[in-house]
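Here is the structure we will look at.
Only a part of the assembly is drawn; its chains keep their places, and the rest are absent.
By written order: A, B and C. Residues from 1 in each chain.
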Amino acid sequence: MSTLIMIDQAPYGAWTGREALDMAFSLAAFDQPASLFFTGAGVNWLRQNQEAGGIGQKSVEKNLSAAPIFGIEAILADRAACETYGLDENSLIEGVTLVDADAALLNDYDHTAFAG
Amino acid sequence: MAETASETFTLVITGAPYSSQAPQTALGFAQAAVTAGHRIDRVFLYGDGVHLASALSAPPSDETNWSEEWSRFLSEHSVPGVACIASALRRGLVNETEQKRYELPAANLRTPFEIAGLGEWVEGRIKSTRTLYFHAGD
Amino acid sequence: MATIQTLHILNKSPDHPRAARCLEMVSEDDGLLLTGGGVLFLATGHLSGPGKVFALSPDIDARGLGEFKGSNAELVDFARMVELSLEANRVISW
């Protein structure tokens, strides 16, 4: 029963990304295999050096870095979306695997869900 | 296996009433599922969807009160309606227990909705034949 | 009837970025069920991709799209939507 949680909204402007992380962490906490897939503007969650104190929010960079420790199986990012947003190995946080967004990706999971 | 009746569903609603069509579409689906002889294991409200559990919504009398409609459905069919506690506390949806814990001036959770953690969603996902999500559209 | 591998439920209008993302991920054995603003794809006609297309009838009526009925999608009611969700091996709500 593996689950892919998809995040396609940019960070900080909307809450669905954070709530998607909570879903993935919650699955992991109950020993359910879960992976995260960032696509569209959502890939910006994976950028290094996010300093959100100035807008009164917590950075999610730490949460994401801790994902493997919490049992998240993989952090996947849409290769094309990363290119659009100028994200490469130098600017992405560690532990991200670039993949193509196609039907084959979905076939690797029993469930796929958005947080909103 | 649509032909063998009595499959079970977990429905997740993430869009708020009067802001999205999510609660309406979910109710249409839930009613059809029950009519077909299936069971709704539970309805889980997440994100902005928790606003559906408000006891204080008072839309104009010529508009449907979606919170009321959903309450009635849940009660009639003994379906648990659960609002995610993290989503609910941030958005100001609390029952009497949370009201006391956080020393808030009132409670506004509509009967028969309950407040619980994401574990309820995880459990529903495992138990039910299908878990369907009703998000806000655009 | 042929089994649907994945039923993609799309309630976003053709303007929404998630709509394009969804259409890219529909494959031949899949079904695409348009609900909410998703039924506006009947008016734009941009549905040449693979997969069988369904559209939720009350959402079509609300949006005045009666003239497009039957053009490139099979109309369904909520009862049929429930059946489709069980017939498919998997459901994704976009």
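Simple rule for what comes next: a contact is a pair of C-beta atoms (placed from the backbone, for glycine too) under 8 Å apart; a residue touches a chain by one contact, two chains touch by 3 or more.
Not measured: the values here are computed from a predicted model.
Engineer: For a test of your reading: one copy of every chain kind is shown, so what is the whole-complex stoichiometry in these labels?
Structural biologist: The complex described by this file is made up as A x2, B x2, C x2.
The rule we apply is simple: only the chains that are shown with their structure count from here on.
Engineer: Roughly how far is chain A from chain C, centre to centre by C-alpha average, rounded to an integer in Å?
Structural biologist: 27
Engineer: Using mean CA coordinates as chain centres, what's the chain B-chain C distance in Å?
Structural biologist: Distance between chain centres: 24 Å.
Engineer: On chain C, where are the residues touching two or more other chains?
Structural biologist: If we look for residues of chain C contacting two or more partner chains, we find 93-94.
Engineer: Which chain B residues reach two or more other chains?
Structural biologist: Residue numbers touching two or more other chains: 131, 133, 135.
Engineer: Could you pull out which chain B residues touch chain C in their complex?
Structural biologist: Within the complex, chain B touches chain C at residues 1-2, 7, 9, 21-22, 25, 28-29, 31-33, 35-36, 38, 129-135, 137-138.
Engineer: Can you list the chain B residues touching chain A in their complex?
Structural biologist: Touching chain A from chain B are residues 12, 14-15, 46-49, 86-87, 117-119, 121-123, 125-126, 131, 133, 135-136.
Engineer: So in the complex, the part of chain A that touches chain C is made up of which residues?
Structural biologist: Spelled out, the residues of chain A in touch with chain C are 8, 39-41, 101-103, 105-106, 110-114.
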